[in-house]
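What you see is the complex with one protein chain gone and the rest in place.
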Amino acid sequence: MIRKNTETDVTMENIKPININERISRQVPLVAYTLLILLPLTLVFFASFKTLKQLYNDPLGIPEKWSILNYIRLFANENMLIYFKNSFFVTFTSVFFILLLGSMISYAIIRMPNVVGNILFGFVTLGMMVPTQVKMIPTYVLLSDLNLLNKHSGLILVTIATLIPICVFILTGFMKTLPKGLLEAAMIDGASHWQVYSKIVIPLSLPAIASTAIFSFVITWNDLLHPLLFIKSSSLKTLPLALLQFQGEYLTDYPMIFAGVVAASIPMIIIYIFFQRWFIQGMTAGSMKG
Amino acid sequence: MKKYKALSFFILPGIIFYILFFIFPTISALGLSFTDWNGLSPDYNFVGFKNYKLLLTDDPIFIKSVSNNLKYMFSVVVFQTLISLVFAILLAKNTKLNVFYRAVLFLPTIISSVSVAFVWIFVYEPSIGSLNAVLSALGLDFLIKSWLGDKNIAIYSLAFVQVWAHAGQVMIIFIAGLHAIPKSLYEVARIEGATKWQTFRNVTWPLLAPSATIVIAYTTLQSFKAFDLILATTDGGPSYATEILSLFLYHEAFNNFKFGYSSAIAVVFMLIIAVITIVQFRLLKSNKVNY
Partner (left out) sequence: MKKFRFFSALLAVLLVLSLVVVGCAPKEEPKGDTAKDEKVTLRFAHWRGEDRDAFNEIAKKFTAENPNITIEQDISNSQQYQTKIQAEVRAQGGPDIFTAMPGAVFAGLLTTQVFYELNGEDFISRVPDQLLLPGQDGDKQYAIPYQLVFNIPVFNKAILEEIGYTEDKLPKDWAGFLEMAEKIKAKGITPIIFDSEIGPGQFINPMLMNNMPEDDTLSKVETGETKLTDEWFVKTLEQFKELNDKGYFQKDVLGTKKAGAAALFAQGKGALLAQGSYMMATNKEANPDLKQGLYAPITVPADKMKYEGIHTATFMIGLNKNSKNLEAAKKFMEFLFRPEIAADYAKATGQMLTIKDVKYESEELAAQTTWLDKKTLFQPRYTLKITEVSKATLDAVTDVIGGMSPEDAAQKAQAEVERALKNK
């Protein structure tokens, strides 16, 4: 499932050979934890192949027959492809700008005099402390005034603003560990801030950017609250919003929701695997510093 | 000075969006904490500090929520940090197997918290659920509990789900941190004949401190602000045993139609987070290297 090039693999912990006992003692917690993760998820996976009746009568068992009816219903009946497209558009656009704008702010923070940098850092990360529930209604009114309601652009703008604090928070922490001398030397050699940022800082921060990217992707992809408030037309709805339709007041179509959850997870798994590769590159880049 | 001026162009685009779409609505919400607005009607009155006075002097649910918040936060921060650190170290090497494990640990993060809630409602469900059935099958009947129904356990059952869902997520930060440690330092440690523990204590841990700071601070905020998961599982029950501040202010605003009061809760909520964050940074600073 996951392809990896092991050639670039570098041992980074102790280089001593690991003996068999140690190997086994390493695997025990890993296997146990993996089971803890996978068993509940297996329930979801199984449930997505059941009818509601089967789920109610035998919630834990293996489906009697592996009917993909729920998936067919999901994609045939609904505008699922449109919802996927909308989610992709909103997520990719948001994450791109979150990373770009966030990493630029982080760069400025580490290059500024300490006091100014810290104040800016504090101001931006303050946003992480605000509970989303409290600014919902004022945000809604603001978008309404700007005529940005029921548009992807409004949703994207709010998402960017909401996630910049987390992005800056993670990236600044990492960028602060970069060797300052290296950046100064480049400036003395005549490089502009933009060059230092794009040619040195970004490549060196790839592992951190990859983690931030994954964070932002997952949060944006699964965000329910903002689309719920800002999107009205069904042609503009995102996946989590669309899945709400299967949740009834008294009768929730769990198998359909679970089928939707499985389908919605696949793009994120692919994105995860994609960014996962950056860790290796980042590791190589990181070892240059020493 | 000139070189700093150029930096403002790095800041401006992001900060403009942040101020317009984040700070501005937040401030207008906070202004409402001095009013009696119900969240619906076109008009409201200015009431000064009445909401704050009521909240701090005469609201048992507020006290209960803060204590639930702290219980939840402490258990999540301790266990999520430890678990993610242990697994990050075990999985730091980029072997095929490790990459697979990392992906598995990350899986729950991919699913939205609402879906995670669905899953665990099924797992915890006393009669048709799986957890008690598994415990019973293993002969561990004494461990069977009313996971979400017992006032003393429910908040911890939810904290467990939170860790389950997010340990793999913050593990990524630790792994990124581990990968940033120069390989040469390990060489030196090896040449000097350091034991594994010594290597961890003197090389890995100090250099991992920035990542640890990020993980702990992020987890603290994430657990303090937890919302979707609890809303979808217990909605604060039974008898307010899992009501935390975010849920409390949500209920006041959208169920009880007390938006002004809810805004006051939000202000106090942010002050508490700010205090916790500052204390935390102070504590972690002693651990810090070149931060």
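Read from first to last, the chains carry the letters A and B; within each, the first residue is number 1.
We take it that a residue touches a chain if its C-beta (ideal position, glycine included) is under 8 Å from a C-beta of that chain, and two chains touch if they have at least 3 such contacts.
This one's a predicted model, so the numbers in the text were calculated from it and none came from an experiment.
Here one chain is not drawn; of A:L38, A:L69, A:I82 or A:L100, the residue touching it is A:L100.
Touching the missing chain, out of B:P108, B:G129 or B:P210, is residue B:G129. Panel shows chain B; residues 6, 9, 12-13, 38-42, 54, 58-59, 121, 124-129, 146-151, 231, 235, 237-240, 253-257 of it touch the chain omitted from the view. The omitted chain makes contact with chain A at the following residues, 52-53, 55-57, 59, 89, 93, 97, 100-101, 136-137, 140-141, 144, 148-153, 156-157, 192-194, 224, 228-229, 232-236, 244-254.
Definition applied: only the chains that are shown with their structure count from here on.
Centroids built from CA atoms put chain B at 16 Å from chain A. The touching residues of chain A, counted against chain B in their complex, run 1-2, 4, 6, 8-16, 26, 29-30, 33-34, 36-41, 43-44, 59-60, 101-102, 104-105, 107-108, 111-113, 116, 120, 124, 127-135, 137-139, 141-142, 157-158, 160-162, 164-166, 168-170, 173-174, 176-177, 187, 192-193, 197, 207-208, 210-211, 214-215, 218, 222, 224, 240, 254, 257-258, 261, 264-265, 268-269, 272-273, 276, 279-280, 282-283, 286-287, 289-290. Touching chain A in their complex are the following residues of chain B: 3-4, 6-8, 10-11, 13-15, 17-18, 20-26, 28-30, 39, 83, 86-87, 89-96, 99-115, 118-120, 122-123, 125, 128-130, 133, 164, 168-169, 172-173, 175-187, 189-190, 196, 199, 204, 210-211, 213-214, 217-218, 221, 225, 227-228, 245-246, 249-250, 253, 259, 262-263, 266, 269-270, 273-274, 277, 290-291.
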